[in-house]
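What follows is part of the complex, with its chains left where they were.
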Amino acid sequence: MNKVVNNAEEAIQGISDGMTLMLGGFGLCGIPENNIRALVNSGVKNLTCISNNAGVDDFGIGLMLQGKQVRKMISSYVGENAEFERQLLSGELEVELLPQGTLAERCRAAGAGIPAFYTPAGYGTEVAEGKEVREFGGKKYIMEEAFQSDFAIVKAWKGDTDGNLIFKATARNFNPLMAMAGKVTIAEVEELVQPGELDPNFIHTPSIFVNRIFQGVDYEKRIEQRTVK
Amino acid sequence: MLTKQQIAQRIAKELKDGYYVNLGIGIPTLVANYVPAGMDVTLQSENGLLGMGPFPTEEEIDADLINAGKQTVTTLPGSVFFDSAISFAMIRSGRVDLTVLGAMEVNDKGDIANWKIPGKMVKGMGGAMDLVASAQNIIVAMQHTNRAGQSKLLKELGLPVTGLECVKKVVTNLCVMDITDRGFELKELAPGVSVKEVQDATLGRLIVQGDIPDISF
């Protein structure tokens, strides 16, 4: 099966200018830190990134924005990033904002071979512009299509060398959905184990969805809002 | 006039035993502080947590355990984690009993705007559009007017809409209003606030019928 690569540099082989990437995480929680660092170092440009958020100025996808590697962001919330706002208002960066549930479902649909579905979210709003509206049971819905992406890049807690993944707590978020959805799926994990070490009953992402896997290093896991009792 | 805390406290009176509740960022978050003792209310955080507990101690802090406001939180017995698709499955299928949101504007048909100020602020809707499109029971917590003193309770929205005809109740610093077919229906007044003050601060259709009691907590 040989899905194991040595590090992020190897994992991102084949990602080239103009591609569409999915990147897991909610805020800075559960983001693929190693792969993002490698993408920044690679200098790859003109990317379309599908990610719920765009990182902060000096971490996460924010690092790729600093390097002007991103042409377009598809996100649900981008309010934590001054450089993002600057590029957006200056017209350097394109952004498509989508309801969070729609973003999740369009990832999931891509991974489920469902080309399109209907959702009530965004009906009557800017989000619905140019989209088909249809009534079911007296309620209005809009049609949303599955995302097309070249690579999906996710971060898991544990994974085995076959590609099975488990996520921790709310670091799960978009990761399992994007893992299903990429033409090629890259997973970085905090702990890489042998097949059989994960309980088959409690795996979040079955191996078949994962193409490349490696154990990441130096996780910073930055916290955006450190709230305590 | 109510403080933010009092707005939250008043909204907490709408909670019922067994409710699953989603609280938005800002004043809505404060509602959690006023859940009546002994009442079983479960908080859903749309990033993937049902059964959100209080903030952690310094020792308990876990970067992998946050809420939708990106704050570090804890779990409770019976808590469960899930992915974003399942989270919004709960929301769109109407399993969340009460949703409390902030708003920039609400109109007298129950339309809400809270995600964008064209040319000025682009933050995004996050989960708000999914919530307002699906929830049966949406309460808005907001200030009645903006900093310039202009009404945020309108006949027509000025800002891009988040969802249509979805808000059922609004609790502001001035009053409690239900949204009915006839517009904003004044139900309760903040202590010391007159009907006239509410009328002056409301641009949408406002129904005042009979004596309006003071808000009690």
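For clarity, chains are labelled A and B in written order, and residue numbers in each chain start from 1.
As a convention for this text, a contact is a pair of C-beta atoms (placed from the backbone, for glycine too) under 8 Å apart; a residue touches a chain by one contact, two chains touch by 3 or more.
What you see is a predicted model, and the numbers here were worked out from it, not measured in a lab.
This complex, considered in full, has protein chain stoichiometry A x2, B x2.
In the analysis below, only the chains that are shown with their structure count from here on.
On the side of subunit A, the complex with subunit B involves touching residues 26-30, 52, 75-80, 85, 88, 95, 97-105, 107-108, 119-127, 157, 167-177, 204, 221-229.
For subunit B in complex with subunit A, the touching residues are 45-49, 54-58, 61-67, 69-73, 81-85, 87-88, 91-92, 115-116, 122-130, 133-134, 160-164.
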